[in-house]
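For this view, one protein chain was removed and the others were kept in their places.
All chains are identified by letter, namely A and B, in their written order; residue positions are counted from 1 within each chain.
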Amino acid sequence: MTTAIAGKEAEDRVAVASNWRLVWWRFRRHHLAMASAGLLIFLYLIVLVPDFFSTQNPEQTDARQAFIPVQMVHLFDDGGVSPWVPAIVGKRHPVTLRMEWTVDPKKKVRVRFFAPGYSYRVLGMFETNLHLVVPADPSMRIFLLGSDRLGRDQWSRIMHGTQTSMTVGLVAVILSVVLGVVLGGLSGYVGGKTDQVIQRVIELLQSVPTIPIWLALSAALPRDWTPTQVFFAITVILSLVGWTTLGREVRGRFLALREEDFVLAARLAGCSRMRIILRHMVPTFTSHIIATSSLAIPVMIINETSLSFLGLGIRPPAISWGVLLQEAQNIQTLALAPWLLTPGLVVIVSVLAFNLVGDGLRDAADPYSN
Amino acid sequence: MTSDQTPLLSVRDLKVSFTLDEGLVRAVDGTSFDVMPGQVLGVVGESGCGKSVTMRAILQLVERPGRITGGEIRFRRRDGGEPVDLARLSPRGAEMRDIRGGEIALIPQEPMAAFSPVHTVGDQIVEAIQLHSHRWEAGGRKLSRRDARDITVGLFRDVGISMPEQRVDAFSWQLSGGLRQRAMIAMALSCKPSLLIADEPTTAIDVTTQAQVLALLRDLQAKYNTAIIFITHDLGVIAQMASYVVVMYLGRVMEEGPVDEIFHAPKHPYTKALLRSIPSLYGETRVALPVISGALPHPFNRPPGCPFHPRCPDVMERCSAAVPSLQPVAPNQLASCFLYHDQADAG
Partner (left out) sequence: MTRYILQRLALLPLLMVIYSFVIFAIIQAPPGDFLTAYVATLSSSGSSISTEQIAALRAQYGLDQPMAIQYVRWMQNLFHGDFGLSLEYQRPNADLIGEQLGLTVALALFSFVLTWVIAVPAGIYSATHPRSLGDHVLTVINYVGVATPNFMLALILMWIAFAYFDISVTGLYSPEFVDAPWSFARVWDLMGHIWLPALVLGIAGTARLSRIMRANLLDELNKPYVVTARAKGMKEWRLVLRYPVRLAFNPLVSTIGWYLPALFSGSLIVATVMNLPNIGPLLLRSLINQDMYLAGGILLIYSFLTIVGTLMSDVLLALIDPRIRVEK
């Protein structure tokens, strides 16, 4: 399958291109997948430095500033570039005596881009106070996506939730891939009894009712564990079931490849078993593994979000998308503050992006499989 | 064959193209030939020369993104009226469906994949018979399953399948390659078509079975006097089966004529080259067979002029400039090559 048909030069270019280059050329033609890949890169930037994108400390509470509505950033004012957000005005409800906030577009709060705000550490290495957007008056607070019942800033919390949720997904999939490739490879290459045992284990794990078992496992985590410990435990729990699909696939590939001439040739040339597996067999389906894993990440993200939403995954004070969505559980509250659903939109968009990239990669890696 | 007969099927200047992302592929580019009633017409050519596509076009079975872009396919129906132009019929319309299976039947290339694996072979043939019930003097009524099944058992016996009562209830993957192809022939003959299109019916089966299937086809042809278009790239099979031969290359007819003339007095350089590449019993041993030089061009890069000119040993200047038309080169024999054109029509 060649992409270029015009002229001999193009044909030659295709003929000598490495497999990775071909995959890249084919992937590039999926515009939606390319756009999604861009979005994912942006999300992982947030994962690296969530504080840079935050406007304030995500833990900062102020009960008097509960349920503040969304303050949209406006770029222009008075015919020039002068970013601002509308100010908020509070009024006490005559019956419920609750403070009710509305935005007042006539009053403007000036904001600045790439300006200093609260200080934070970048990847635990050096300290800085640079932020993407902060109020010009450091004593003000702005709520780009509103605030929750404790007056915490939803926008900054989503940035930090992104860090947790995207990392859980990625790490869980990496663990699954390692488990899947090692065990699936062993099963497919060694065969015999090893294969039998691993196959039965996979079947057992695949026939488990996943969500209840996950819940039970998460419930079994000691209450006094630190958020980091819980985070890793949840990741491991998620990947324990996740590796089986990949393991099966890798085993299938190994079984097929074992009979190929080039493997026999390598064996006759005296290569060690490890070398045959790693240098000769695995590279033939690496691109496939990458595509499969990029389709597994969104599943992990949805699972983490669901667990945390039910209160049995990541636990506060740690922030993840699921933890944030717990705030949206009450319908009355939601009717009052619909912006509490925004973490859910982020989940949907990122899962969508992962799926599109994954499909694009799969088509590019395996043009005949469609 | 007498020339005063009117042809059963007459293909004129047929064009079929496929619109792909990479460009337009003209798979059939101005093919013309006739089939007389009861005649066995052999169509030869390398793979990719448009043989199968031409046959699909006759049945209006060209699939997207391909479509018939020009020409006529005039077919004389059994009711004896004026010939209908199949190329003008709607592919999914009632008339085309009545002709398909009823008057023109197809024996496909791979009998393995040509039957559905989850329906019994008998089931699939019964269905064909019921579809064309009116051809079985059922008095306008639809044939019952039982009657259709009885007909199927009879057909199986006709095509030499032993234990036909059991075999009708078998699945295709339970039958051997030869039996499968016999079942396929039974299905094709089920409605006594006046034209049978056999698309490389023996390529997928082994040589001994191949001989039996060919013998069967010859017998049935003699018995029912069905016209057959026999497509193959195997010249040996053509010599056994056909009375008249059409040689195709890149979607065009290169040469046509009675089988003896084509084999003993080929005119077109392509036909000559094809014939040279057959190993001979009497030839010198341990010599490399002559091959046709060069490779089949990529379908996107059709050569201008005569499609064969880049590989032709007798190539002339004008070959790349204009497309030669099919001209008589001997009694009953036509070729499209400038070697046989008068200088006069060069312009």
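Annotations for the structure displayed:
Here is the rule we use: a contact is a pair of C-beta atoms (placed from the backbone, for glycine too) under 8 Å apart; a residue touches a chain by one contact, two chains touch by 3 or more.
Here the structure is a predicted model, which means the values were calculated and not measured.
Of A:Asn57, A:Thr210 or A:Thr284, it is A:Thr210 that touches the chain left out of the display. Of the options B:Gly66, B:Gly101 or B:Pro266, the residue whose C-beta touches the omitted chain is B:Gly101. When the whole complex is considered, the residue among A:Pro83, A:Gly191, A:Pro227 or A:Gly311 that touches the unshown chain is A:Gly311.
By the touch definition given at the top, chain B reaches the unshown chain through residues 56, 59, 61, 92, 96-102, 105-106, 108-110, 113-119, 124, 127-128, 131-132, 171, 173-174, 184, 187. Touching residues on chain A toward the chain that is not drawn are 204, 206-213, 215-217, 219-222, 298, 302, 305-306, 309-312, 325, 328-329, 331-332, 334-335, 338, 341, 344, 347-349, 351-352, 355-356, 370.
Operating definition for what follows: only the chains that are shown with their structure count from here on.
Between the Cα centres of chain A and chain B there is a gap of 57 Å.
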